[in-house]
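Subset of chains shown; positions unchanged.
Each chain gets a letter, A, B, C and D, in the order it is written, and its residues are counted from 1.
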Amino acid sequence: MTRELIIAGFGGQGVMAMGKTLIEAGLKEGYNVTWVPSYGPEMRGGTANCSVVISTEPIGSPVVTQPNELIAMNGPSLKRFEPLVEPGGLVLVNSSQVENPACRPDVRCYLVPSMEEAGKLGNFKVANMVMLGAYIQATGALKLQTIEEMLASVFTGPKAHLVELNIRALQAGAAYVG
Amino acid sequence: MARTQVVYERSHGLKDVETHYCPGCHHGIIHKLIAEVLVEMDLLDKAVGISPVGCAVLAGDYLNCDFVEAAHGRAPAVATGVKRTHPDLLVFTYQGDGDLASIGAGEIVHATARGEQFTTIFINNAIYGMTGGQMAPTTLLGQKSTTSQSGREAARHGMPLRMSEMLSTQDGMAYCERVCVVDMPNLHKAKKAIKKAFTLQMQGVGHTFVEFLSTCPTNWGMTPVDAGKWVKSDMNRYYPLGVFKDLTAKKEAAEE
Amino acid sequence: MKAKVTFNLDRCKGCGLCVSVCPKQILWLDETVTNVKGYHPSGISDQDKCIACGNCARICPDSVITVTKTKED
Amino acid sequence: MPKELWKGNEAIAEAAIRAGCRAYFGYPITPQNEIPEYMSRRMPEAGGVFVQAESEIAAINMVYGASAAGTLAMTSSSSPGISLKQEGISYLVGAELPAVILNMMRGGPGLGTIQPGQADYFQATRAPGHGDGRMVVLAPAGIQEAVDLMQDSFDLADRYRNPVMMLADGMIGQMMEPIEWKETEPRPPVEKPWAADGRDGDGKTHFVTSLRLQSEKNERFVQSLFEKYAAIERDEVRYEAVGCENADLLIAAFGTTARIALSAARRLEKEGVRAGLFRPITLWPFPSRALRELAGQKSVKAVMTVEMSMGQMVQDVRLALEGMKPVTFYGRTGGMVPEPAHIAEAAKKTLSEVK
């Protein structure tokens, strides 16, 4: 099993963190994983994306050029990367940030209104966690629980209350596509 | 009859493109000022700018005059090559503090010493912007950066370099002023400084140099507005604004 | 005199510098809007109070703003 | 030891410290900034010296000074910054000083791009500055290997009193991957009787210099360098060969490109083409003999070299084979990274042409 995933969006939407979370969970579950950021000259703004590979085999190319999965956090990202997705692949669209979202007919497509879902939880910042939950539910790539456990070790001390919020965001995303 | 007058519109000294600069970064403001001065002095056709390695590397895509991109720190040498072979052009460099004060310290010292007839626009934002916030020679004591994570210390990192002061000790320096653009009065002063430098350059008085205290909200980790405040509160204290050298002032005084 | 402030909204990066130099404090960043670049752009709340000083336009790093004034002769 | 996720640049920095490096001098440049950043924090904790130099030239000369006084030191940069270090590297060679230099290559020429590249191969393997000289050049294909080779870099530098270069493409520095920190013996302190760190008790002085005004003396010195290099060529060659036995085609590639080529080989396998991967780990000394032997197999129709450049290592491949088998080249350059599908296509094209 080899998943080749691209996560893309505006700088600041947390796409890099999403990728890192995924590979950390992947490592915990015993997979081979790699993460590669695409790095541009701009410090802020512009688009950002990363390649994630999660595999049961030793990983060859860490750069994903023909993804079988895509998480598009905004319109430009969808436009740029959707054509590269392998037929039969999966596309997850952050429909809160894409006007008139629409997908190729030959891919499995989910439209997730991450901002709205996050808004319901009272914090727009967890929109990326919503997407992550949706991704995991849609693919079954990893266990939600793995990430939930990780969150407990990330947010400690005064930030401990964020564990709960993030878990709820994950679950909201999962529920949305579930 | 109604007469509509334009108070301010985008200068045609700028190309009609977006810049890649971060929100609120002063690079954009300083570019505008240069553009305005070039237009007002009718020099767009005769100007060659030298862009640095640094956030302003693409300045030639933004300003509406000819440009040459220089290797990191070497803008003064490149400008020397341009100006010596084309003495009738207006030549200016645009350098960050990493570019000018660190790797390019030798080149700016010598261009100044030789009294090269170009203008240096020096953008001191106390940090390496483009590479992601490393310590610059101009980083203030106590200021945090990715390579001085617990703040700059004199004992380990040395004291911040005051380039205008140091370079003004040289005879080749004709005009040197430190300005900023954090508010309207300073912005107006800054524009005047550029104009004066360009004017003196065309008169062949010697090397002309305008230092801008600038911001890097991104790597300082501040909002653009707070960044402006920090220039006033902290940078200004170590880097006082003002004229450090003006050969023409002396001359004028002598003539009086 | 009638002052007019216009914005090239797609170019705005929402930095707020214009807001900070407006002597009449009639500029603000519209948090409800996200432009093509992903920023909350600047806007004017009360045109009529504008004195056409041009400060906002002059300081805007991205030359987003045009200020005009119209005099009735 | 459990595996940990590390970013390449940070892992490399940490590995250097664990390998005993106690002085780092560097200057920011993308895509290796995490190295000086990490070093600025960790080196003082480890009791070592970190200085952000005013330039790449200052950095390499600080390394030269630290090394001349007996401290094994390191610097890192990326392509344009490495060009600036060429004089200093030649001085290290000429003064026989150990040092480790990391080039996290980006796409050139000039300012170029900040995306990965491999086009400094010639510079690293053939022209460490001016004059006759060589560096051992190590090319990791992943973070674990980069970490392991860091230890070796310092060992080799000390053993041969010569600069060692780790030549990596920007990808290696930017990516994250799980690695395992192996429990290694701490480096035994290396005796450096030649170091300029104060006269020995008997008043014997040390003068570390690369100046040898009398040509006779300088020639003897250079010849002695090349005796050292002959020993390195004999003893230190490293490579990896994956699926090369009875292969139809050998793909020669290093660094990230080799990993991508491996993906291509897997694709080819599915299409019934047996493509072996020949991956030099030491770019100098180049594993010529091993390549020649593998390429000599009857099954092998050709050797295709894949690089992130317009073709540089391919010269070493051709020199190794001397016409024995056809050699072809497929490359992307200027910051572009080859794709497995395109490599596979190129491989099939090569095979169709030679058949």
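A few remarks follow.
The rule we apply is simple: a residue touches a chain if its C-beta (ideal position, glycine included) is under 8 Å from a C-beta of that chain, and two chains touch if they have at least 3 such contacts.
None of these values were measured; they are calculated from a predicted model.
The complete set of protein chains in this file's complex follows the formula A x2, B x2, C x2, D x2, whereas only one of each kind is placed.
Simple rule for what comes next: only the chains that are shown with their structure count from here on.
Averaging C-alpha coordinates per chain places the centre of subunit A 36 Å away from that of subunit C. Chain geometry summary: the mean Cα position of subunit B and that of subunit C are 26 Å apart. The distance from the centre of subunit A to the centre of subunit B, with each centre set as the mean of the Cα atoms, comes to 42 Å.
Each of residues 30 in subunit D touches at least two other chains.
Shared contact sites, meaning residues of subunit B that touch two or more other chains, fall at 22-23, 57, 130, 132.
On the side of subunit C, the complex with subunit A involves touching residues 13, 34, 37-39.
By the touch criterion given at the top, residues 27-30, 33, 36-37, 40-41, 52, 54-56, 80, 110-111 of subunit D touch subunit B in their complex. Contact residues of subunit C toward subunit B in the complex are 3, 8, 11, 13-17, 19-21, 39, 52-55, 57-63, 65-73.
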